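With one protein chain removed, the remaining protein chains of the complex are shown where they sit.
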Amino acid sequence: MTDAFRFPVTVRYLEVDAQNVVFNSWYLAWFDEAMAAFLADRGLPYKQMLEAGHDVQLVRSEIDWRSGVGWGDEITVAVSTARLGRTSFVLDFDVLRDEEITCGGRTTYVVIATDGSGTREIPPMLADALGAPMPLRPL
Amino acid sequence: MTDAFRFPVTVRYLEVDAQNVVFNSWYLAWFDEAMAAFLADRGLPYKQMLEAGHDVQLVRSEIDWRSGVGWGDEITVAVSTARLGRTSFVLDFDVLRDEEITCGGRTTYVVIATDGSGTREIPPMLADALGAPMPLRPL
Amino acid sequence: MTDAFRFPVTVRYLEVDAQNVVFNSWYLAWFDEAMAAFLADRGLPYKQMLEAGHDVQLVRSEIDWRSGVGWGDEITVAVSTARLGRTSFVLDFDVLRDEEITCGGRTTYVVIATDGSGTREIPPMLADALGAPMPLRPL
Partner (left out) sequence: MTDAFRFPVTVRYLEVDAQNVVFNSWYLAWFDEAMAAFLADRGLPYKQMLEAGHDVQLVRSEIDWRSGVGWGDEITVAVSTARLGRTSFVLDFDVLRDEEITCGGRTTYVVIATDGSGTREIPPMLADALGAPMPLRPL
């Protein structure tokens, strides 16, 4: 995981709940931001993909929490392509506090056309950005 | 205020922060929901307004907090038309825990066309739903 | 699934994103609300559990989306106990628009002590409320 792309997250005060840790739903918000940053880092700004007529849609998510993170913690989200299929792809995420993995996530996306005509095959621009799969944990 | 429309709010666990009270931004979320419910209660479901080509846009909000509300508190949001202009209107909100006013809000909206052509005068269907102004506090 | 507990959800305007469907993270917010309502419906208001010194913590979530839901859709979240272990339990969720299952969720919780002393076995009050497992889909 050492070489995975890392997206820094600043925990917002509002994301922390009365248990004093980040409420679970915000992890999906972070993963979404980290996904777009990951693609941009690999040469595909999300807007460029949209302009080319492609969008992605989440069809599955899995999250495993080992420990909570709090306000003021230094957090990064590591992102890696885990699987690249014909019409769908999978990303892996690790939420790190310093070097401790506090949470692992895996999300599956399909590609859809922005004109509303439904799913399509992964376009070359997206396949290039996703690159060779390097899952963060066994598939 | 006794006769104002009342919209029940169930505080979500995630809306409560580490201070153990609802974080301030969620009040604007509640006001938005309460606004749509208020119009529906007065005969104008929001979708009907959209289908007729009208939408509303928030241009100003003011909120005054007297005390916080917590998870599990029984909350209602009272809504009343405070002012009805030619191109804008004002709604007043009271956030009530039982009969205690914990927070007062005032929001100003303009009407916009759904076709992107900009602001327009308040259409009769909306003016009818808003009714005669009865501000919850002095304008 | 016909007999599962059902929790009504009103989609908030802010939950809908530029794709015109509810953004994925809000499903976890709904599941959290539905979980508390489910326990209350089965005789265990969440506050009563907290006062007895028990709290629950999410350790895993899985969500599968079949289709999106939009603002104004009539949504219910069906909830059922899927597994009841010694220290953890699993809930199943179906997000229904009318009678169509648009999304399925499964969440795993552990019980923790409110005094910060860590995880503990599922207390009888919670086991009683969870009842006999009836998963909404194969485990």
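Letters are used for the chains, namely A, B and C, taken in the order the chains are written, and counting of residues starts over at 1 for each.
The rule we apply is simple: a residue touches a chain if its C-beta (ideal position, glycine included) is under 8 Å from a C-beta of that chain, and two chains touch if they have at least 3 such contacts.
Remember, it's a predicted structure, so these values are computed and weren't measured experimentally.
When the whole complex is considered, the residue among A:Glu33, A:Glu74, A:Glu100 or A:Asp128 that touches the unshown chain is A:Glu33. In the full complex, chain C contacts the hidden chain through residues 13-14, 16-18, 20, 23, 25, 71. As for the chain not pictured, it touches chain A at residues 10, 12-14, 29, 32-33, 36, 46-47, 72. Residues 19, 23-29, 32, 55, 57-65, 68 of chain B touch the missing chain (whole complex, contact as defined above).
Basically, only the chains that are shown with their structure count from here on.
Greatest centre-to-centre distance from chain B is found for A, with centres as Cα means.
Centre to centre, using the average C-alpha position, chain A and chain B are separated by 35 Å. Centre-to-centre separation of chain A and chain C, using mean CA positions: 23 Å.
Chain B and chain C have Cα centroids lying 29 Å from one another. For chain C, residues that reach two or more other chains under the stated contact definition are 29, 32.
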